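To start, the structure under review is shown below, and the notes come after it.
Every protein chain except one is present and positioned as in the full complex.
So that you can tell them apart, the chains are marked A, B and C in the order they are listed, and the count of residues begins at 1 in each.
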Amino acid sequence: MSGQAQMPPMIDWAALEQAARKARANAHAPYSGFPVGAAVLADGSIHAGCNVENASYPVGLCAERAALAAAVAAGARGIEAVLVVAGRPTSPCGMCRQALAEFGAAVPVRLVGDEGAIETDLAVLLPTPFLSGDLCR
Amino acid sequence: MSGQAQMPPMIDWAALEQAARKARANAHAPYSGFPVGAAVLADGSIHAGCNVENASYPVGLCAERAALAAAVAAGARGIEAVLVVAGRPTSPCGMCRQALAEFGAAVPVRLVGDEGAIETDLAVLLPTPFLSGDLCR
Amino acid sequence: MSGQAQMPPMIDWAALEQAARKARANAHAPYSGFPVGAAVLADGSIHAGCNVENASYPVGLCAERAALAAAVAAGARGIEAVLVVAGRPTSPCGMCRQALAEFGAAVPVRLVGDEGAIETDLAVLLPTPFLSGDLCR
Partner (left out) sequence: MSGQAQMPPMIDWAALEQAARKARANAHAPYSGFPVGAAVLADGSIHAGCNVENASYPVGLCAERAALAAAVAAGARGIEAVLVVAGRPTSPCGMCRQALAEFGAAVPVRLVGDEGAIETDLAVLLPTPFLSGDLCR
């Protein structure tokens, strides 16, 4: 409408949290005892994941990348929001920030714990990310 | 029924292949140009994934682990079958074999290409896997 | 001594760059065509590494983590400086930032290219890192 600034898309954080909590309930985290759930909003749809640990720790997968993989497999590409649920509000690890940055720059990120939440942004969490353009020689 | 050996569960390979091909169509593989789709049958349900590459190559995710993550997030634990689709029948990498071995020992694996397929088994692909019991000190 | 501010340790950036360049010459980067060398100063000694790529891209290793691994294997723990050499000044990926953050917080990082360099700091590159304390439930 004329005279109005363009509005960012509404993010249904409650729906993201519900999806992330449901995935978290299925986390396979016998080694860390630290179950995590994550959900991403991508191209308007919600995709969730949990951590999938492995006896060989480096082979495990974090919840954020599991959620991202679900989004990509469904054909979504543009990441619009990320929500992470753990016992306390917990920042994604650097590896997950890097994975997410492949699909979005300034993405709102909500970190939810049992008591309260923190709002941040992927651009804050991973300044000057390593992107495809960096591979030029 | 008395006097009969227990039958292994029927595996609907056609349904697994359909799910894997659908995921493969969404693969994010701009760096390798090698799109892969995978599907796992776990606790009777099918879960699929594709590779999700990253500008920082080690941060990428293979299709097999993406499919496994979808299964785990859905609450499935017992892996009953794995199917992988690529241009040619292609063995999972060692990392994916290790990830799958966390959830199953003798699991039939079907490797599908554009022309033909190969049948194998996780126990053949990863003998003496590294398992949780190995972490005892 | 009274009246004097405590001085940070001197960092021999030239020695770090020499070590990183020597390692870079041995990089195994046939898939990306993007050879990288890195060096870390840890507990006063210099350790270098290069990227070690793999046909299964996620199995590869970045130069920064290779250098870190060399430092740790030699018994060093406190990371005092990191230098990365590529064709152009290139930020470490998020995974490497996370790996380095395990061993140091505010660590000067120098990104060197064929023509010029950029100075930054690990605390800038990875704000609110995921650390061992976050694993408390």
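The rule is simple: a contact is a pair of C-beta atoms (placed from the backbone, for glycine too) under 8 Å apart; a residue touches a chain by one contact, two chains touch by 3 or more.
This is a predicted model, so every value here is computed, not measured.
Touch with the chain omitted from the figure is made, among B:Leu41, B:Cys93 or B:Val107, by B:Cys93. Those residues of chain C that touch the chain absent from the view are 23, 25-28, 30-31, 48-50, 52-56, 59, 61, 65-66, 68-70, 72-75, 77, 95, 98-99, 102, 130-132, 134-135.
Chain A residues in contact with the hidden partner, per the touch definition given at the top, are 31-32, 53-62, 93-96.
Listed for chain B, the residues touching the missing chain in the whole complex are 32-34, 87-88, 90-99, 101, 120, 124-130, 134-137.
Methods note: only the chains that are shown with their structure count from here on.
Of all chains, B has its CA centroid at the greatest distance from the CA centroid of chain C.
The most central chain, judged by C-alpha centres against the centre of all protein C-alpha atoms, is A.
Two copies of one chain, chain B and chain C, touch each other, and the residues they use overlap strongly: the shared fraction of interface numbers exceeds half. The distance from the centre of chain A to the centre of chain B, each centre being the mean of the chain's C-alpha atoms, comes to 23 Å.
Counting partners per residue, chain C has 32, 93-96 as the residues that reach two or more other chains.
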